[in-house]
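Take a look at chain A:
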Amino acid sequence: ADRSASPAGANSRPRPGGRLRAVFAGGGAQETLDPHLANLFVEAARAKAMFDKLADHGPDLSVVPRLAERWESDASLTKWRVTVRPAVYHDGRTVRAADVLYSYGRILDPRRSFRAKPNLGVIDLAASRAVDDRTVEFTLKRPFAEFPNVLAAFGAYIVPEGADTFERPVGSGPFVYSSVEPGRSLLLRRHADHWDGAAYLDELEFVVANEESARVNALVGGQVHYAHELSPTSARIHRDSDRISVLRLANSAMQAFAMKVDRPPFDNRDLREAMFLLADRPSLVETVLAGTGQVGNDLFGRGYRYYADEIPQRVRDLDRAKWLVERSGAAGSTIRLDTSEAATGFLEAASVFAAQAREAGLRLEPAVGNKDTYWKDTKDAGVLSCFRSGAMPIETHIAQRLLTGSTTNVTKWARRDFDALYDTAVSTADEAVRRRTYLDMQRLLHTEGGYLVWGFADWLVGTAKNLAGVANAPANTLDWARFDKVWLA
Partner candidate 1 sequence: MTSKLVPVVSVVDLRVGVADRLLVDGLSFDLHRGRVLALVGPSGSGKTTGAAAILGEFPARSVVGGTVTVDGKAVSAREPVPPGPVAYVPQHPAGALAPALRIGPVLREIARRHLPAAELGRRERRVLVRAAVASALRQVGLPDDGSLHRRFPHQLSGGQQQRIVIAHALLARARVVVADEPTTGLDAVLRREVADRIRVLADDGMAVLLLSHDLDVVRRVADDVLVLDRGRQVEYGTAEAVLGRPSAPLTRALVAADCGRAARPAEAVTVRAADAATPRAAADAVAAQATEGPYGGLPDSSSRSVDGLVVSELSAWYGGRRRADALSDVSLRLTRGTSLAVVGRSGSGKTTLARCLVGLHRDQRGSVCLDGQPLTASAADRSRGELARVQYVFQDARASLDPRRSVLDQVARPAVRLRDADPRAAEDRAVRILAAMGVDEAIARRRPRALSGGELRRAALARALAADPDVLVCDEITAGLDPLARDAVLDLLDTQLRVRGLALLVITHERAVAARLADRIAVMDSGRIVDEGPAAELLDRPTHPLTAALLSADLAAAPAP
Partner candidate 2 sequence: MSPARYALRRLVLGLLQVLTAASAVYALTEALPGDAAVVRAGDNPDPARIAALRDELGLNVSAFDRFTGWLAGIAHGDLGTSLASGRPVAQELARGLAPTALLAFGTLALVVPVAVLLGAAAAARERGLLDRGLTVVGVALYSVPEFALAVVLVAVFALHLGWLPATAVGAGADLTAEPAVLVLPFVVLAIRPVCSLARLVRVGLLDAYSSEHVRHARRLGLSSRRVLWRHALPGALAPAAQHLARTADWLLGGVVVVEAVFVVPGLGTALVDAVAARDVAVVQGLAVVFAATTVAVNLLADLAAFRLAPRAGVAT
């Protein structure tokens, strides 16, 4: 990753020592230190500081080995052998194959419901085994070429065998637990024996502030060195600030409108195409994201591995959109556009998009829903909703959202031919075939899919001028919120 993104990084040599304070939005007193329960960004960042996964995602969402030194599969793609690198936990124990099996077993426990469970679902745990102390052999339920994605799945952290309570978490990560005040702060110190080299920082403190302006103020006021998740507006205000730098983690969040393709009015292909064409994407990016993002092309995963760059960028064609609207018979009717405060920018996006649709003769009526239950409410009900997604491999995106059996299929995109393409892609060992198949799938989605991906928001992170080494990588990838490689100049 690009480590010179932070201005101080260019001209300062790494310097050990100091305490870094990083402020995140959090879930109040309810947040948890159980790495498998991690859900919020702050929880993910904390888990990453204290624990390791077998693998993680690079900036393009390809898989980078972490605790796993290497992995290889047999020709059937159903048996994967993973070698764990020599590493020690904070309490001095070494990381063993049994820990890996325990951790995955915990996630897959049928009585529990960890977030990574669907990702790990392909593993046949009963048939998997520890070959030796440092080697695990996973048996899969079906051939799966993208198995490394599983190792890097969100929340698939390796915990010591037997760990089930995390009041005082022990992991193998670069930082060691020191103390916690729920809902307020978590203090960590350097793990001197970390396998990837000890962190520069002596101490790392995570503090929580849900209010964006508070995070900015704390950063500008010098109370913290790292503020996660700034608003585009703040980024604009502090663009030329001499007190803080704003880092734009590109390609972090897909911004979209999700149309349900299984029901009127969006079961009509014409209307979907009209929607694609009436969207003024640059204007949405400019207004909703204050310019901190890129225009989308109705496909997930811009800049990620297998992304179909070759499909031409769609541009606004109001005349054709109008014509299509007319032809679909939707002109004059009112369509509800579900939105809520569930994610930043939703309300703005809905407002701006509704105005754009009006120009094409389509009446969208933004309806504000409850932010806490928004995702569930819009999964099955309604016809059109605001949608966004964090970074994940394109394979995962498809598996979770676009297959007939996907659990969170918001657009209700369920097509045999598409499912078959997916199966081909993940069960072939031939990289070229896979790449071609992904391209075919994306073409299909681009012409008639349910996601109107209008942009990719940069994830905005504020850093103090004396913080160096902060990498520019999409949120939820390895180098995002990674504090073992930063230093205070």
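Basically, a contact is a pair of C-beta atoms (placed from the backbone, for glycine too) under 8 Å apart; a residue touches a chain by one contact, two chains touch by 3 or more; residues count from 1.
Regarding candidate selection, all candidates are chains of the complex that A comes from, given by their letters.
Just so you know, these numbers come straight off a predicted model, no measurement behind them.
For chain A, the touching partner in this complex, chosen from 1 or 2, is 2.
Residues 21, 23, 27-32, 39, 111-113, 115, 117-118, 181-185, 205, 207-211, 213-214, 217-218, 220-221, 223-224, 342, 370-373, 375-377, 379, 389, 400, 407-408 of chain A touch candidate 2 in their complex.
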